[in-house]
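A protein chain is absent from this complex, but the other protein chains hold their places.
Take a look at chain A:
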């Protein structure tokens, strides 16, 4: 069911970091992730792009309609379990 992406063992004394379940949605397609709350959200977003085989720079990520500052973590962004991130392709240029 759950695919861990790490082979690295944590030292026993290191506390288990609280995680949050986040859904990333694009055009009705939803993907769920468990994500460590105090790590930069950029990790999650780049993994999503890798999974979907899309260019990270070609999309915009929105949380509650606001563009995500990718250097922040889930705590700073106020994310809770079940929250959804929306993905849309850039269409911002033009004349």
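Please note the rule applied: a contact is a pair of C-beta atoms (placed from the backbone, for glycine too) under 8 Å apart; a residue touches a chain by one contact, two chains touch by 3 or more; residues count from 1.
Here, contacts and distances are computed from a predicted model.
Can you pick, from "Proteasome subunit alpha type", "Ubiquitin-like protease family profile domain-containing protein", "Ras-related protein Rab7" or "Tubulin gamma chain", the UniProt protein name of the chain not displayed?
Its UniProt record gives the name "Ubiquitin-like protease family profile domain-containing protein".
On chain A, what residues meet the omitted chain?
Interface with the chain not displayed, on the chain A side: 1-6, 8, 10, 21, 23, 25, 27-28, 30-36, 39-40, 42-44, 46-47, 51, 60, 62, 64-67, 69-72, 86, 88, 91-95.
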